[in-house]
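Structure in structure tokens, see below.
A single protein chain has been omitted; all remaining protein chains appear in their positions.
Then we have chain A:
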Amino acid sequence: MDNKNFVLKARKKVKEGLSIDDLIRKLIAFSDSLEKGENTLFEQLNDLYFLYYPEAANKLKERDVFIKELKEACNREDVSKKLGISIESMGYDLQDDEIQLLSLSINEINNISDLRKIVSERLSEIIKKNYPNLTAVLGSEITARMIYLAGSAYSLMLMPSSKIQVLGAEKAMFAARRKKATPKYGIIYNHELVISTPDKLKGKVSKVIAAYSSLAAKTDVLSKEDKSSKIIEKMMKDISKARTKNGT
């Protein structure tokens, strides 16, 4: 018996089995890694720059500001003019070669930062196009993360809304097996409607949002129609109900 037929059949199945969800999952992991790398590199580089010009490094503790101010030039002459601080520094005097190395590194972080922006833009475009209902309910970023955590939009659709509500809070969920209370929200906590709700009612609001994201996921996966305006309208009604019931 020859295994050629098996190989052909298996190859075909793999090709058919891969979907847009896999792309979403990989892109979100990639974008997370980029952000992580960006932060680590920034920390180290800021530390390095501190040695040369501590007065400036002290002012540029924010990552994006640091990159923006220093990406053109990072020697003392230019930076002191830009930031309006004294050129007299307590720092260690570096050779031109080392200063060049610094500016090269800053440019590299800038590139990574740009790449991350492009990746997340593209990601949100993909999400919006493929899952319009979920995007309307959750926003593209949380939708992407939900799909990432669930594995695929299909398995997200199969989940009960109570599970969607605590998706991303697995640690707290397992802690709840021993004594502690169950978590009220997972990554849904970052939803703008949850953020704008007073703490006491956050649990309730996230419950409503979870219920509607479950509905939206089912609409996206099964009917593929864009019924977002209807869903949003109903959701807003329920949310305002949940908010007013306790008299806040």
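FYI, contacts are C-beta pairs under 8 Å (C-beta built on N, C-alpha and C of every residue); 3 or more make two chains touch, one makes a residue touch a chain; residues count from 1.
FYI, contacts and distances are computed from a predicted model.
The chain not displayed here is annotated in its UniProt record as "Fibrillarin-like rRNA/tRNA 2'-O-methyltransferase", chosen from "4Fe-4S dicluster domain-containing protein", "GTP-binding proteinlike protein", "NADH-ubiquinone oxidoreductase" or "Fibrillarin-like rRNA/tRNA 2'-O-methyltransferase". One of A:11, A:36 or A:224 touches the chain omitted from the figure, and that residue is A:11.
In the complete assembly, the contact with the undisplayed chain comes from A:22, out of A:22, A:93, A:192 or A:225.
In the full complex, chain A touches the hidden chain at residues 1-4, 6-7, 9-11, 13-14, 17-18, 22, 174, 177.
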